[in-house]
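These notes are about the structure you will find just below.
Here the complex is missing a single protein chain, while all its other protein chains stay put.
== chain A ==
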Amino acid sequence: MRHLKATTFLIAAALAAPALAQQEGGRLDIVVQPEPPGLMLGLVQNGPTQLVSGDIYEGLLRYNTDLEPQPGLAESWEISEDGLTYTFKLHDGVTWHDGEPFTSADVVFSADVFLRETHARLRSSLAYVDSIEAPDDRTVVFNLKEPFGPFINAFEVGTMPIVPKHIYEGTDYATNEMNATPIGTGPFKFDEWVKGSHIHLVKNEDYYIDGLPHLDEIFYRVIPDAAARAVAFETGEVDVLPGGSVENWDVPRLTEMDGVCSTGKGWEFFAPHAWMWLNNREGPTADQKFRQAIMYALDREFVKDVVWNGFGTVATGPISSKTNFYSDDVTIYDHNPEKAKALLEEMGYDGEPVRVLPLPYGETWQRWAEAVRQNLSEVGINVEIDSTDVAGWNEKTSQWDYDMAFTYLYQYGDPALGVSRNYVASQISKGSPWNNVEGYENPELDEKWEAAATMVKPEDREAAYAEIQKEIVDDVPVAWLLELEFPTIYRCEVKNLVTTAIGVNDGPRDAWIEE
């Protein structure tokens, strides 16, 4: 593939860039919220675990903020013309934190043995893989059964973390006592974890890229209360507030402080996409006109500006503009109460009340639900807000006991990995709040989703997904709201922190502090 071979030039370009006066040393204090359940990234993939362990473990590839693959443990890679063979050339001189050499055998073990057993999300991609081979110590070859375009996005550290074969082979992974002191190849080594207080990582002096990392040590600080986290940042106790660690309302106050910078970048790989499930099975929401009326009734710009303090982008459809194969050639639903009323009139809406289930994730989501209720009541829709806790929300959405329910999900860079699951009929099954919860059935589109996933050429996929988006947006299976943005707030002395599509998760490798 042409655009992938171009990476060689990218590396060259990166090396040629004039080196800034980067300063060595220093300590970074980053908030981690909540405290991770474990640090063995192959076993646990919670957000907080990815944040901390993204410095300890590495994937074969990294991704820049445009989701283009960059060298990670693999220094170069090639995909065959037919899209069936992925060949990775590994970096030379890589060692594990305990001094053992890293080889292609570790990669084969990780992908083929360890993660197949422990990593549900990767497993569905690995279903396309026929075999994984290691012709020599520095080469790994993935042979696919059929072309699967999104596979190139599967080598991110949280998706396919490379774990040490010499520690895990033949053991019970979940109970291996080395899980408490994780060994990776990353730029930082695990030093100490004081439960309820902090996790301490120190510089990997033997890191295989000369001059990296710049920092001496990182403290991931556990501070359970949102207000206390904001105070810790204000007093200088912590340097970085990763996205979502303080209430939205606190963001402007903190970013207006002197010497404080913020960025919305670093979430492109996840591209959190918020929408409301609309129950396509029963009630007024089963009517397409009603669902379109909802889209016209909502003032999503207002919510973006007021509830989210201007962070985020109004969503145009199922695929986030940050995800590959996004197309904006779709019907645009602006805030148009008159049109909404006309649609309601046309369908003969009789005032039957609809329930809205907010996400029980704090004040922001509660306010959002109130704004939605107000918007809908202004066009004459009768809305009641249900209140519930996290368990109740999971129960109600996964058992389809709702009319409209807020949610947001990650997209993982490719529609086939993080989008189609919410719209194809094969994903309709009770018990999960992450599949086709709304009950949308469109056999024609199902075929198109499937075909688009296995096309070889990116251009073909692009065209296929554009067609899908155009059609599905008119059906409004769910009410798309916002592409969420969780700003990372940090002290301006910290440079180069967010440079990749997963942001702070693997950013500290390149970060440095200006004295």
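Everything that follows uses one rule, which is that contacts are C-beta pairs under 8 Å (C-beta built on N, C-alpha and C of every residue); 3 or more make two chains touch, one makes a residue touch a chain; residues count from 1.
Basically, contacts and distances are computed from a predicted model.
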Fill in the blank from the handout: Answering from "ABC transporter permease", "Pyruvate dehydrogenase E1 component subunit beta", "Na+/H+ antiporter subunit C" or "nitrile hydratase": the UniProt protein name of the missing subunit is "ABC transporter permease"
Practice task
Would you mind spotting which of A:Arg123, A:Arg253, A:Arg281 or A:Lys457 touches the chain that isn't drawn?
Solution key: A:Arg253
Problem - Selected from A:Glu78, A:Asp386, A:Asp401 or A:Glu493 as touching the chain missing from the view - result: A:Asp386
Exercise for the section: Check each of A:Val44, A:Leu212, A:Ala286 or A:Val306 against the chain that is not shown and name the one that touches it. Expected result: A:Val306
Practice task
Write down which of A:Arg373, A:Arg421 or A:Lys448 is the residue touching the left-out chain.
Solution key: A:Arg373
Exercise for the section: Spell out the interface residues on chain A facing the chain that's missing from view. Expected result: 226-227, 247, 249-250, 253, 302, 306-307, 358, 363, 366-367, 369-371, 373-374, 377-378, 384-387
